[in-house]
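Removed from the display is one protein chain of the complex; every other protein chain stays in position.
A, B and C are the chain letters, set down in written order, and residue numbers restart from 1 in every chain.
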Amino acid sequence: MTTATVSRWDRFRESFFWYSFKRDKVAIASFAVLLLMVLAAIFAPLLAPTDPYDLAQINIMNSELPPVGMSGSDPAFPLGTDAQGRDLLSTILYGTRVSLMIGFGAVILQAFLGILFGLLAGYLGGKVDAILMRIADVQLSFSTLMVAIIVGAVFKASFGNLMFGEIAIYMLIFIIGVAEWPQIARTVRASVLAEKKKEYVDAAKVMGFGTRRIMFRHILPNTLSPIFVIATVQIANAIISEAALSFLGLGMPETQPSLGSLIKSGFDYIQSGSWWITLIPGLVLVVLVLVINLLGDWLRDVMNPRLYKG
Amino acid sequence: MTSPLVSIRGLEKRFDLSGSLLEQISFEGGRFRRKQEAVHAINGVDLEVQKGEALCVVGESGCGKSTVARTVMGLLSPSAGEIHYDGQRIDNLDGKAALPYRRKMQMIFQNPYASLNPRMTIQQTLEEPIRFHHPDWSQTQVRDKIHEVMHSVGIDPDWGSRFGHEFSGGQRQRIAIARALAVDPEFIVADEPISALDVSIQAQVLNLLMDAQESRGLTYLFITHDLAVVEHFGTRVAVMYLGRVCELTDTRTLFATPRHPYTQALLSAIPKLEDDRPNHIRLKGEVPTPVNLPSGCVFHGRCPYANERCRQEVPQLIATDGGTQVACHAVEEGRL
Amino acid sequence: MALLEVKNLDVRFAVRGGDLTALRGISFTLDKGERLGLVGESGAGKSVAAFSILNLIAKPGYIAGGQILFEGRDLAAMSERELRKIRGNRIAMIFQDPMMTLNPVLTIGTQMVEAILAHRKISKKEARAIALDRLQKVQIPSPEKRLDQHPHELSGGMRQRVIIAIALLLDPEIIIADEPTTALDVTIQAEIMDLLLNLCEQENVALMLITHDLGVVSQVTQRMLVMYSGRIIEQGPTREIINDAQHPYTQGLINALPQMGEPGERLFQIPGSMPSLKNVPSGCPFHPRCNFATEQCKHAMPEYVRSGNVNVACYEVANLIEQEKRMQEAES
Partner (left out) sequence: MLAFLVQRISQALLVMFVISVIAFAIQDGLGDPLQEMVGMSVSEEEREAIREELGLNDPMVVQYLRFAGNALQGDLGNSYFYSKPTLEVIAEHLPATLELVIGASLIIVFLSVPIGVYAAIRPQAWLSKFFMGVSTVGISIPVFLTAIVLIQLFSIGVTVNWFPSDTGWGQWLNDFFTTEGGLPSYGRGDELTHLFGTWESGFFTGTGLMHLVLPSVSLASIMLPLFIRLIRAEMMEVLQSDYIRYARAKGLSAGRINFLHALKNTMLPVITVGGVQIGIMVAYTILTETVFQWPGVGLMFLEAITRSDIPLIVAYLMVVGLIFVITNTVVDLVYGLVNPTVKLTGKKA
């Protein structure tokens, strides 16, 4: 068995994928930064100086302290504090964790729905295709953010603020996942349609293989690389969507902050000159999204330059 | 005469173009009309493939030859007509009932770059059909079978762990043939199996197909546009034009005495090495689209011998004294 | 002096891990009104050769060395601006796939008139008259109407006629046709080839025909070049090569044709396939597939030797000629 794994590893090391990664400084740097941020988020409870969820650790006297290097700063709070006196570094670490969880969670849901519906629509065609794609069209023409805002608003109105706060993280994964499935479904459908015409599929039919076997064993593996590319970009989009929803007050509550709700909570104080409460989490968000987008761009160039414009 | 292995009876195939009801509505001459359009790919084809022969179907693009192949293999369902295999009707079978015929009938495709699953190794490509059709076979039996077919198409069995893209076009076509042979078929439909290959590779693959026919007693339905290949490979030839068979005869007779005016033009269009100067029979116009079929004989618009009857009445395949079956009024009336 | 003389042309593709040589040391001439065939299988470099003459090779390809002398001026060393005066004007091209060659959003008339106006200072009306005349020459039914149509309204055969008409617009000296009939049906192929042949004869235009079809070459051209793996391995009068090919590859190519074999018998086959540019064998690139290969063939590309009117790059042929010479000497 070891020989097989070694040969797979060798194959990977000889692949164009690895080759172009090694040569692309931007991709390497982006990957390093992303890895660092993901690790920091995973180990936030160990790394963070304080626990922002623990009310006992918060002192309102420490509110709106500026980051180190500015007059009035406290070395105990390297990035300063927010309006409630929470250590900004800790809230950012925890907030990144929440943002990443929602980003990945939403994309896993999207990918599940998108792959399933895209595969069904593309392979079965006919009425299934027409219905699924019409739904996708309507949703897309409405813009995913709009759909997410509406669904979020409906949820918020029906659950009330308190209840919504408790289940917000699952709600957001659900909202963003459901709002964005058409993106992946369309990509999958397009590549299924292209693959379906290829003769290896006919060859499988001629062999008498069943529809499910052909769909999942023969076609699906060949549509994975575009899915991979779009899923990467979708993680970035999901994180932005989460931030936007939180910013509008339809996302994570301030007691359980994500990067978006941190930005929102700081926005009220920006007029009073406490710019760091907004702009530092904002910077972290931009860097996070940017490195994911850069990796997505690189992946697209490697896997298929013609795929996914825009 | 023994009963045919495969018989195609009154086959018709239409592809609907008009889409949903709304797309069919048009506004003409002051009123709404519902217009339904379809591609008439095959319009009544009767063919019988005898055991052990290689029946070639030739024609230009859009004549329906590939549709015949795909309908016979069950990749498309006929709009009308029947397909029989060894006396049993098979076009209406589904799922389990069709499985035995899936094994007995196999297909080789045109494009060797698309006919192998890019995510599967050669080993997996060959193993899957064997296991599927012989779930009771042991590991060794399966492996021996894979070795046997790879050997017989001239691919080193040690290359099993490689992927399709690591091979050249000719080698891929060999692997595709091996996949078809892996389930021990009796009948093979080959849809333009060599037209995507280079000349020197074409010869290799044709030889391979002829060897397999000899050693395994295969029957072929061979689809091609290349008459030179037909002359070399075919036992009998069916010439198709716009979804109909216009001439059906054994190969030698066709090349010696082509009867249908279309066959004659087609034969004269082959660039030959011996000629110094081409001497083509020039046809008027171009092949009409199979959407709006001409009335009467589908060839009348381009035929130099067409008369009023050709424009009105559809000619049927009629046997002539040379044994050739021709669908042409001019031949029937002795004008040609 | 030849109208076109290509000398030692090298074309490379700049790809990851260094350059690939697509053409190596290509030399040939084309005289006024001559019809020359360029034959080879896919990957032999025949299309690259055709496109490099007007320096239209797609990136990452580039001309790495050699000269392309047209009326004595080197096209390979010319600036883009100077080259533009020759493209479409003195040397016209016909592409392989008529469905992809014409711009889908512009009318036939626009695409014809713009080609004239790019090279001649005349009015649009005069240009339109020329366009109409050429459409008549290629025997398109109702040419007037075609000028205002878009390409998708025409069939493949019609489009290729339009493209031939565009090639003739400015009475060029040379037409380079890259597989002009491959994408068309058999009967249409024959008609287009007839048309092209007749027009070239009538107008005394030199034709460089790129094709993989030996039948077409033998019917249309006077001289031919056979390419293998980026090299010309045999060149000379078409009839002489078709009837008595010297190079083992050319022989194999001709003998592999079904029309050369007895019906039902095995065909002559060349083993293996053309190497990819990434791993061209050393020495004579054909040696791994050649029945006559010797140790010598593996080390250096053979020089051209003359046999009759044919130039061949093969050690085996060279040795045979040498032997013959010695025998003759011995006799005398």
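The rule is simple: a residue touches a chain if its C-beta (ideal position, glycine included) is under 8 Å from a C-beta of that chain, and two chains touch if they have at least 3 such contacts.
Note that the coordinates shown come from a computational prediction; the quantities given were computed from them, not determined experimentally.
Asker: Thinking of the whole complex, not just what is shown, which of C:R12, C:R87 or C:H247 touches the missing chain?
Answerer: Only one of C:R12, C:R87 or C:H247 touches the chain omitted from view, namely C:R87.
Asker: Have a look at A:R86, A:K156 or A:K198 and name the one touching the chain we're not showing.
Answerer: In the complete complex, the chain left out is touched by residue A:K156.
Asker: Which one touches the absent chain: C:K7, C:H150, C:R239 or C:R266?
Answerer: Of all options in C:K7, C:H150, C:R239 or C:R266, contact with the hidden chain holds for C:H150.
Asker: So that we can see where the missing chain sits, which residues of chain A does it touch?
Answerer: Where chain A meets the chain not shown: residues 134, 138, 140-143, 145-146, 149-150, 153-154, 156-158, 236, 240, 243-244, 247-250, 260, 263, 267, 270-271, 275, 278-279, 282, 285-286, 289-290, 293-294, 297, 306, 309-310.
Asker: For the chain that got dropped from the picture, name the residues of chain C it touches.
Answerer: That gives, for chain C, the contact residues 54, 56, 58, 80, 84-89, 92-93, 95, 97, 100-106, 114-115, 118-119, 150, 152, 166.
FYI, only the chains that are shown with their structure count from here on.
Asker: Of the other chains, whose C-alpha centre is the longest way from the centre of chain A?
Answerer: For chain A, the chain whose C-alpha mean is farthest off is C.
Asker: Compute the distance, rounded to whole Å, between the mean C-alpha positions of chain B and chain C.
Answerer: Those two chain centres are 32 Å apart.
Asker: If you average the CA atoms of chain A and of chain C, how many Å lie between those two points?
Answerer: 53
Asker: Give the residues of chain C touching no fewer than two other chains, as numbers and ranges.
Answerer: In chain C, no residue touches two or more other chains.
Asker: Help me check something: in the complex, which residues belonging to chain B touch chain A?
Answerer: Listed in rising order, the residues are 70, 73-75, 95, 98-99, 102-103, 105-107, 109-111, 114-119, 128-129, 132-133, 161, 176, 179, 183.
Asker: Spell out the residues on chain B that touch chain C in their complex, using ranges where they run on.
Answerer: Against chain C, the touching part of chain B is residues 60-61, 168-171, 198-204, 206-207, 210-211, 225-229, 231-233, 251-252, 265-266, 268-273, 275-278, 280, 282-283, 286-287.
Asker: Which of the residues in chain A come into contact with chain B in the complex?
Answerer: Touch residues, chain A against chain B: 7, 198-200, 202-210, 218, 221-222.
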